[in-house]
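What you see is the complex with one protein chain gone and the rest in place.
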């Protein structure tokens, strides 16, 4: 198999997110909540567009594919111990989930970085739903909730940059 | 002048924080709020000790000295334009304040990273006080509030690591 | 299975490195080459001790376990496409291998960071051997060579910090 084009990689990443329970619309809700206080004219279309820009990035696609693969393998008990238990139980000292999504968060500079920490702690909307669902022993969303938080944070950051430049 | 020993560098960094309005006790209050829900037996002494460990690190001392110097120079109108205005007005797209404190946040792994984003957004306790005080045209806390947030986040992360290991 | 103690996690990580072809002594050779020009009195025992300190860290153990697991799964064709091909062919735009090892590199500050970039490009000693071996279609060292480079870089950084402090 040859390496997929950027367009195909993006479709694969998007389909994986939806298949695992995170629609673009639900991620857009988080972006809207993060940015509406700064930009009163913000629309849901702005938020959806920003998520699409984030998903265009190769680094983001790679993080989505890798993180969701690890979640699925953990769910199917296909990882070696003790990694299986560390990931499946979302152990607070595991921390590789937060490191992996740096490849998403970093691409839009420091606003992405602080927004990510914020949503990772407060778990608004779909992030909290995914985190809660992951506590079922037959389900693992250890990487997915961080991936969704990082995409929302990066999209919020992209919006902040665009609006600032429009004002100049 | 020769380079100061680690002990002297730590004292200089601590004195700068206090001089600019951030006491160890007020930073410890934030650490306590961040970690008490995870560790019911947590004491304020645990939090103060953790801040002392964070301030032992050379990377942390260097970030404190550099960030506070930039705040003071901006306050005294001694920076070139447009940097003077960017820092003095705490411009949201400046972002170097959040980058600088990565040298504090990174040393304790990914828990430090998410805690920092959280306190940077919510600005609890002394962080909010410093941020508010910085809005006075004669005052600049652009770097200081991020430095305090990063020290609190790193201390919280250090506590999380220590308690987990004690339980094993 | 309960989560292993730090001591047990360290043994598991060390055994995985050895099993995959990276002995502590070979990693120590790289550390020695990186630091001997700065510290003429440096010994191989200093280098081995520094690697042991690096492997004590939970972040490092987690990165070793996760990266080597992905290499092994790719080798056994157990990953989904296109991730299987991206990892197995060590695609230059994959980049998650370099992101994962940030959890190793970050813990000793910025010296670790530049040392890592350097060894990752030049691939001295065992890093080059592992990289070359990974080109065999039945073998995958995509994460392993970066893990070894990151451990060597972090150990070199730990030595630099210790020697500087001794001189003060």
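Think of it as A, B and C in the order they're written, each chain with its own count starting at 1.
Convention: a contact is a pair of C-beta atoms (placed from the backbone, for glycine too) under 8 Å apart; a residue touches a chain by one contact, two chains touch by 3 or more.
Keep in mind it's a predicted model, so treat the numbers as computed, not measured.
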{"item": "Of A:103, A:141 or A:158, the residue in touch with the unshown chain", "value": "A:103"}
{"item": "Residue of B:29, B:48 or B:62 in touch with the missing chain, whole complex considered", "value": "B:62"}
{"item": "Touching residues on chain B - with respect to the absent chain", "value": "1-4, 9, 12, 58-59, 62-63, 65-66, 69-70, 72-73, 78-83, 85-86, 89, 91, 93-96, 99-100, 102-103"}
{"item": "Absent-chain interface as seen on chain C, which is shown", "value": "38, 92-93, 95-99, 109-111, 113-118, 120-122, 160-161, 164"}
{"item": "Hidden partner chain, residues of chain A it touches", "value": "3, 5-6, 57-59, 103, 106-107, 109-110, 161, 165, 168"}
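The definition used in the following text is that only the chains that are shown with their structure count from here on.
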{"item": "Category of the chain touch graph - line, ring, star, complete, other", "value": "complete"}
{"item": "Same or different contact residues where chain B meets its copy chain A, judged by the half mark", "value": "same"}
{"item": "Per Cα centroids, the chain farthest from chain B", "value": "C"}
{"item": "CA centroid of chain A to CA centroid of chain B, Å", "value": "27"}
{"item": "CA centroid of chain B to CA centroid of chain C, Å", "value": "30"}
{"item": "Residue numbers of chain A (touch at least two other chains)", "value": "93, 95-96, 99"}
